[in-house]
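Note that one protein chain of the assembly has been removed; the remaining protein chains are unaltered in position.
Chain lettering (A and B) follows the sequence in which the chains are written, and residue indices restart at 1 in each chain.
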Amino acid sequence: MNAFLAGNSLMRGLYCWLAANQGNAQECSPGWQPGMAARDGLLPAGWEWLAFAVTASVAAFLVLNLFLLLAMFYTYLERRLIGRFQVRIGPNRTGPWGLLQPVADAIKLLTKESIIPDGADRWLFNLAPIAMVVTMFMVLAVLPFGEGTFIADINVGLLFLIAVTSVNALAVFMAGVASGNRYAMFGGVRAVAQLISYEVPMVLSVVGVLLLAGSLSLVDIVNAQRVPFLLLQPLGFFIFVVGASAEMNRPPFDTLEAESEIVAGYHTEYSGMKFGYFWLAEYSAVLTTSGVIATLFLNGWQGPLLPSHVWFLLKVFGLAFVFIWVRSTLPRVRIDQTMAFAWKFLLPLGLLNIFVTAAEILVLGQPQGEGRVFSTGGLWLMAGINVTVTIGSVAVFSRLVSLRTPALPVPAAHLSRVEAR
Amino acid sequence: MTTGLGLSAAPPGERYKRLLPGAMSMRSEPVTVNVGPQHPSTHGVFRLRVTFDGEIILDVEPIFGYLHRGSEKLAEERTYTQVITLTDRLDYVASMTNNQAYVLAAEKLAGLRPPERAMYLRVIAAELQRIASHLMATGFLLNDLGAFATPLMYCFREREKILDLFEMLCGARITLSYMRVGGVFQDAPEDFWPALRKFLKEMPGYIDEYEALLVENEILVTRTRGVSVLTVDHALNASVTGPMLRASGFPWDLRVVDPYEVYDRVRFDVPVGKAGDNYDRFKIRLDEMRQSLRIVEQCVEQIEPGPVRAESPALLRPPAGDAYARIEGPKGELGFYLVSDGSIAPYRFKLRAPSFINLTVLRDLVIGWKLADMIVTLGSIDINMGEVDR
Partner (left out) sequence: MIRPIPGEELARRIQDACPGAVERWAGLDLWVRPERVLEVCQHLKSDSGLGFNLLNSISAVDYVEHFEVVYHLTSTSHLHSAVLKARVFGREDPTLPSVVGLWQGADYQEREIWDLMGVRFEGHPNLKRILLWEGYPGHPLRRDYLEAPR
């Protein structure tokens, strides 16, 4: 019952204030020794479930709202930065430096009519944006935002994360098919192909991290990073970042909503706040994904001098900046090339990464208990080997793998007859 | 549903059944989508009725006319000078060259010869306009490729400078009406020349910037190399002209093969492509911008003071007859066929619109490719609906 309190400073205070008693004294009363009387909370013994429910709701409320504020700021940041990348100014009319632009956008979206097309499947059509947003927020449940700051540290955290983010594909497909619009259908069908394909290399890339950390819990993974896994797993980092941008429909893999091809893809028919939900989910996906990358590869909240939360935010926004940068620079990859990239390029690299990492753990790690530990020198040696392997394998694969696909052969009879000069 | 094409021997669903016998009973059929008239990348109100097998294009039928204003009919009741304003609105991102082609035709009809200085001013203006038009084409092509407006905005930054120069010349930025039958509207003001020199100095650096950003970009190359190849024979047969024809590898430039105005006094190269694919059609425009800069530079050196308008009556009455004048427009051979009956208005005003005729090959180029390629190919043809629909 009290396992969730371990190391969780976000929820401990309120819970203990409500329900401290002899049973959870180890967590709630500082300096408590067996035999001593424990602090007494407001609620009598046997009502811990209520305290838990209240605490969890409050924590979820806080985290969600703070996160939404951050997402709001992030939309502002993205528009502003893209403005700078595109030699223009960006939004600067609403509030100081245009900071209230997200508020104005939200008001606009809320006051717009929400249109449901005639040909749409009403249930699916209305459910899709909710499914999209909810799954996006579920990621927050396991993400450690700072030292001891998380909602739940479950021992299958990473698995939960992968499971929850893949529901996204279902939501997008629902939206695409339910709209009764052909562009939306294109978007939905592309979504199924692309999102499911990119799950595979993404999960493979994380296996290296798991091998090194020896745990699926995100808190344990952060604590296991004496050296940031970015250095130990550069190939895994690369695959994960690329796969994540495909999962989030970020350019250059934004084929599901490719504006120049299929108008807005799966959310072509959405308006008002339902469109706003997709928009929100898409933008907050950048933040949550950046958070996951920071946790898995960049030491999570750890860092010198500054408080852990600040470090975490810095890393998140640093990564978000990279995503914005990529978005404003690169052209889009065609859908079949996107698929070829996942299956021909990222998948073998992911397998190679697992193989190399496992071999290194066998050779360099000293057995201790159930797992293996590494000396600092061993870790640096491993980093050196892995960086070399990454550069070499990416170079070799980009020579070997061609993403170009020819056109479907067309019988000459269907083309205009051309006479020689 | 049938497309009447029979691209594969079996319908698409059958192919999967053969791969996985009995595993799935999949049924599929071609789907027809109207790409446009409201679509982000049809470059105006333009519709393509496309039949898809999945993402692959089985058939395309371009449908246009949404912007038809009857310019050719309108011109029949306007004087020769008034018609200039109509030409502005044909290809509205290249008004200067439209003006030029029209006034050349009218001068040919009336037997007028503009003064030297006017011809130089026209060439300078036309080449600047070509750069501006190519900038738009490149920017929108990259937008069609999905580069989220960044190259477009970079291109607009330089186009803005050209529009500023045009504003100095004639006070307008888009619908210029700068040229007149027998010369130009007015001489360039004093501060035009330093501004033009500054632009000429800066612009090569900007083109370098585009090349650094785009030419070697792996995604761009993968997306465009070998896609929608247009052979020289096909291009000539379909009357395709301009950058599209040159991208196919045929050095056909009316400024060289049939020089008008002062093009025989300037030296420049005609860039050609190798394969005639989308990549060459993109690259050739960057190369042509450099050549246009060379032309403008030489014109600035050669231009001499003098009058800019030939003596001509306020109401032009060319003798009865007809004349066809053509120039190398930014999009291809831009020709005007004028017929006069001796009155103050042209009896017939016919435009040979390059982007209209270049569209002829669109269907042949995109069949068998994918939706995304079709959009890029359309962008690489560089159409302008004001000109296609007239």
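We take it that contacts are C-beta pairs under 8 Å (C-beta built on N, C-alpha and C of every residue); 3 or more make two chains touch, one makes a residue touch a chain.
Keep in mind that what you see is a predicted model, and the values were worked out from it rather than measured.
Chemist: For the chain not shown, which residue from B:250, B:268 or B:369 touches it across the whole complex?
Modeler: Looking across B:250, B:268 or B:369, the contact with the absent chain belongs to B:250.
Chemist: Per the definition of touch given earlier, which of B:168, B:275 or B:339 contacts the omitted chain?
Modeler: B:339
Chemist: Please give every residue of chain B in contact with the chain that is not shown.
Modeler: Those residues of chain B that touch the unshown chain are 64-65, 68, 70, 72-73, 234, 236-241, 250, 252, 257-259, 322, 324, 326, 333, 335, 337, 339, 347-348, 350, 352, 356-357, 359-361, 389-390.
Rule of thumb we're sticking to: only the chains that are shown with their structure count from here on.
Chemist: Take the average of all CA coordinates in chain A, do the same for chain B, and state the distance between these two points in whole angstrom.
Modeler: 44
Chemist: How about chain A: which of its residues touch chain B in the complex?
Modeler: 82, 85-88, 182-183, 186, 189, 251-252, 254-255, 258-263, 327-337, 403-404, 406-411, 414-416, 418-421
Chemist: Touching residues of chain B toward chain A in the complex: what are they?
Modeler: Checking each residue of chain B against chain A gives 5-7, 31, 33, 39-41, 54-56, 59, 142-150, 153-154, 157, 213, 217, 219-220, 222-223, 225-227, 231-234, 236-238, 361, 363-364, 367-373, 375.
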